[in-house]
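Omission of a single protein chain aside, the complex is shown with its protein chains in their original locations.
Then we have chain A:
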Amino acid sequence: MGRRFVRPHALNAWPGVDRPFVPGLEGPEMSSIETQMRDASAKIFRTTEAKETCHNASQGSAASGGCAFDGAKIVLQPITDVAHLVHAPLACEGNSWDNRGAASSGPVLWRTSFTTDLTELEIVTGDSERKLLKAIREIKEGYAPAAIFVYGTCVTELIGDDIAAVCRHAAQKFAIPVVPVKSPGFGGSKNLGNRLAGEALLEHVIGTVEADDPGSYDINILGEFNLSGEFWLVKPLLDRLGIRVRACIPGDARYAQVASAHRSRAAMMVCSTALINLARKMEERWNIPFFEGSFYGISSTSESLRRIAQLLVKKGAGSALLHHVETLLAEEEEGAWRKLEAYRLRLEGKRVHLNTGGVKSWSIVHALIEIGMEIVGTSVRKSTARDKERIKQMLKDENHLHQSMAASELYAILREHKPDIMLSGGRTQFVALEAKIPWLDVNQERQHAYAGYEGMVELARQIDLAIHNPVWAQLREPAPWKQFVTTARPAEGSVFISRSAAEEVPLR
């Protein structure tokens, strides 16, 4: 695409660009967003790379990736006993609710959608703050949630609703935690939203409840979403080691767990970028050391469990834990490898194209290589520089890192390199299927749990089923009447095909 050479727009949401004064957006309300943008620049990206990861040149590119609100909601929504109230016109919540497969072992309130569904009149007359307060009261009275998270979005931030003040007022009035999450979509990308969510937790939730039973085997798991209940494949292992998950944020979490997360001894950060600021600041504030790990793949899972034990021992747990871990790992690994052998024969050397949004990429890459598969291409659009480095090291020679997730390019890549399977999220599912490439969902809507040792076996099983499904041979058969066509008549779509040759004309 050459998009990396595009000069970032004047008001780049990303760093390395001086931010002019914007009337209406100044003041302490926007401070957490501003901090996050700077944080993103100073720590996560090196400034020189800021332009490469610039998201702002995307007018007219396929709507790749969501907005900051999307990111914030993804991170916070799986907290199960919280009412998530989206302060916005309909679209923000109405078009996106109940679309992720995080699982809950108890409360289902998080799946109920709450929005203030602002109308034109309320926006024009400024009645929206009052409506918000009323909505909070209705939710408190009707649903008795553990807390209410209020999401500020494009329109409500633009018209200057003081969500923080309404939340403060409501919290006092109704005696319930009400947490403002300021996440206007125009502020930036999904990654920014992830961080804003972490910031909201730090600012308003974590540390507000004191644990009555702190123990020296307590840990936090950050950035685990419990998609399809996959964390439940890992939790029994921790249980067997006597390690207690005080808070898994956000997967299957309860508000009280998150609020007392500051009493854990150590933390593991699962998703490589989503909650990095949270992990880092919890370390600063409450001296909770963390490491980045993954539960995808056998060696990653083992390594993660080992690291957890090491951190706990360093923080004062009995050193027998290290021994217990090794025993458990040996046993589990052996079992998993035995089950995997059957698939290794069928999958070794198969070529995978990976097109996940980014944050999960490197951990899945690692897992697949473990069973002898080859990664031949991946999207790194939303990955950080660090992610990219990791991925590059793992790819085979014919690696195709691509920045853009534009369907046309992806389709071309798939048609050209013909991988044996593509792993991605629902959005690009049909690009693969139309190219008649086997496909497996590894994103938020997936049906199967892939974490831990059992999850790895399940992933191998699902890949095997996808690749070896008999439909592919049938689908690749030409239409029976093709043989009677002597002169090739241009297909109906060809008018576009010939025209799109002009696609390459540089525009700027």
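Going forward, a residue touches a chain if its C-beta (ideal position, glycine included) is under 8 Å from a C-beta of that chain, and two chains touch if they have at least 3 such contacts; residues count from 1.
Criterion: contacts and distances are computed from a predicted model.
Of the names listed as "Uroporphyrinogen decarboxylase family protein", "M16 family peptidase", "Nitrogenase iron-molybdenum cofactor biosynthesis protein NifN" or "ABC transporter permease", the one that matches the UniProt record for the absent chain is "Nitrogenase iron-molybdenum cofactor biosynthesis protein NifN". Touch with the chain omitted from the figure is made, among A:Val75, A:Ala102 or A:Leu118, by A:Leu118. Here the missing chain is touched by one residue of A:Arg285, A:Arg338 or A:Arg415, and it is A:Arg415.
Residues touching the missing chain, restricted to chain A, are 9-13, 22-25, 55-56, 58-70, 85, 88-99, 108, 111-120, 122-123, 131-132, 134-135, 138-139, 154-155, 158-159, 184-189, 406-412, 415, 426-427, 429-431, 434, 436, 445, 491-493, 496-497, 499-500, 502-503, 505, 507 (touch as defined at the top).
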